[in-house]
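Input: a single structure, listed below in structure tokens.
Every protein chain of the complex appears in place save one, which is left out.
Just so it is clear, A and B label the chains in written order, and each chain counts residues from 1 on its own.
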Amino acid sequence: MALRTISIYRGDSGGGRFVDFQVDVEEGNVVLDVVLKVQAEQAPDLAVRWNCKAGRCGSCSAEINGHPRLMCMTRMSMFPADRPVYVAPLKTFPLVKDLVTDVSLNYQIAKTIPPFQPRPPDPDGLYRMSQEDVDRVQEFRRCIECFLCQNVCHVIRDHPENKARFYGPRWFVRLAELEMHPLDTADRRQLIREMAGVGFCNVTKCCTEVCPEHIKITDNAIIPLKERVVDLYFDPLRWLADRLKGKRPGAVGAQQ
Amino acid sequence: MAQRQAVAPPHRLGFAATLRRDTWWVEPALVLAALTVFFGYLTVSAFLDNWAFEIGPYLSPVFEPKLHGVYSQWWFSPALLILWGPAGFRLTCYYYRLAYGRSVFMSPPACAVGDLPPRYYGETRFPFILQNVHRYFLYVALVFIPLLWIGAIRGFHDPDEGWGVGLGSFMLVINAALLSLYTFSCHSLRHLVGGGLDCFSCSLYNRTRHRIWSWVSRLNANHRLYAWASLVFIVATDVYIRLVANGHITDPNTWSRF
Partner (left out) sequence: MPGYEVHEYDVLVVGAGGAGLRAAIAAAEEGARTAVVCKSLLGKAHTVMAEGGIAAALGTVDPDDNWRVHFRDTMRGGKLMNDWRMAMIHAQEAPERVLELERWGAVFDRTRDGRILQRPFGGHRYSRLAHVGDRTGLEMIRTLQQKAVALGIDVFMETTVSRILTDAGRVAGAVAYRRESGELLVFRARAVVLATGGVGKCYKITSNSWEYTGDGHSLAYWAGADLMDMEFVQFHPTGMVWPPSVRGILVTEGVRGEGGVLLNNKGERFMFNYIPEYYRAETAESVDEADRWYTDKRNNRRPPELLPRDVVARAINSEIKAGRGSPHGGVFLDIATRMGREQILRKLPGMYEQFLRLADVDITKEPMEVGPTMHYIMGGVRVDAETAATTVPGLYAAGEVAAGLHGANRLGGNSLSDLLVFGRRAGLHAARYAASLAQVPSISGDEIEEIANEMYAPFHCADGENPFSIQKELQETMQDLVGIVRTGDELKEALRRIQALKERAQRVSVPGNQQYNPGWHLAMDLRSLLTVAEGIALSALERKESRGAHTREDYPKEDPEQAKFNLVVRRNSDGEPVLEKVPRPELPEEVRKILEEA
């Protein structure tokens, strides 16, 4: 047991401040333990989201000493004991109260993605897929929707006006999962470029850095999607062929 | 309910805005310094064709394939005729985009630190929309791989004295190897060899491409490492050969004339 200071942001959309709390920290405590202890003993109205406390549900995202992390998987022992640990809400989403932000944007985006469209099953009514076919998809489906990648992505973090034209890393992971699903038959490349705005990503990889599930978001999802978009839109040979046939490749209402 | 703000307090918008308390600026500063030194040297080096860049079996890889003599009447270094290829490959490379995206354009300089541009369009507009041509630079870069290996083999064969070996020979081999690793770990190549497929097991053709994709994927995981190693080594090789060629140092080798 050691008395430590945790400084938690308290406030709402109107503003607020960091409030220091002194807490007895036990061996092995994670930041979420300490926040919940503050809630139980000192501030019952301290707003915080959490569920599984084991890094599996992705509810307790916050910025700890400025780093986007899951509170339940961040040990207090990571930080020097003589200095306060600062816990702030995510930046990219509007603040509701204290550590809780309004992440509804993500659920709105989810509705715009064309769902899984499987091919017909084999004659016996079953689907067969080999493990090597599903390995890529399974990596993406590890996503726990903690939205840390959405939060850290500067395209929307520092430019809120881009929220209307850029889906963000989580949703590229979702799109990649559908596009690479061996059974899926839909082609979402036009959406990926024009609505999801994959071109806004400049591959600076902060999403990959913060992913608690260690999904290689940039290398395995976003860049492959960019390359699939190149196939459709930036391949001069295909462009020329289509022009000769009198088609305008991939043209569907210019962006912006 | 009050109007919700675009950014949750206590955060604010603006360049370098952050709640991070560590020295986040160190990494972009080091990367910026390294990019400046190495790419700066290579740019200058291409113009330094009056300062000897070959000796005996060794030719600086910066000048590979050798055009000097063929176009010696030109007022600028013929190396520029070929360097646009590798330069474009690196400039549009998915790793270098990260490196200069963070350290030069500072968008963002580090994760969870406010980025520099007041308006941001990423790669949706000119000039950055040109990043999409990366795969064409890849094709060009692939042409250089055999040329570099030929140069490396030539590094064991002195035009006058025949076969032998020296420290420079090894440097040319390592240089060719690192450039090959860098090229074969390219994200675009990974897509082209198999990443674009949705079903890997559906035919023998696809299974073969899956195997190649798996190799490229394994290399791709270290793309950053190869990007730096090959960059550092081409500079090191160029410097070494110039120093030998100008008599500043002696190359340990089996030949007798230098």
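Just so it is clear, a contact is a pair of C-beta atoms (placed from the backbone, for glycine too) under 8 Å apart; a residue touches a chain by one contact, two chains touch by 3 or more.
What you see is a predicted model, and the numbers here were worked out from it, not measured in a lab.
Taking the complete complex into account, the chain left out of view touches A.
In the complete assembly, the contact with the undisplayed chain comes from A:V96, out of A:I6, A:V23, A:I64 or A:V96. When the full complex is taken into account, the listed residue touching the unshown chain is A:A54, out of A:L3, A:A54 or A:L237. The missing chain, though absent from the display, is touched by one residue of A:I8, A:A62 or A:I144; that residue is A:I144. As for the chain not pictured, it touches chain A at residues 12, 26-30, 33, 39-41, 44-59, 73, 75, 96-98, 100, 102-103, 107, 110-111, 115-116, 118, 121, 125-131, 134, 137-138, 141-145, 178, 181, 184.
The rule we apply is simple: only the chains that are shown with their structure count from here on.
Chain A and chain B have Cα centroids lying 30 Å from one another. Across the complex, chain B is touched by residues 9, 11-18, 63, 65-68, 86, 88-95, 101-102, 129-130, 132-133, 152, 154-155, 157-160, 162, 179-182, 184, 197, 199-206, 209-210, 218-219, 223-224, 226-231, 233-234, 255-256 of chain A. Interface of chain B with chain A (complex): residues 1-11, 13, 17-22, 94, 97-98, 101-102, 105, 107-108, 111-112, 114-115, 119-124, 128-129, 132-135, 187-188, 190-192, 195-196, 198-202, 210, 220-221.
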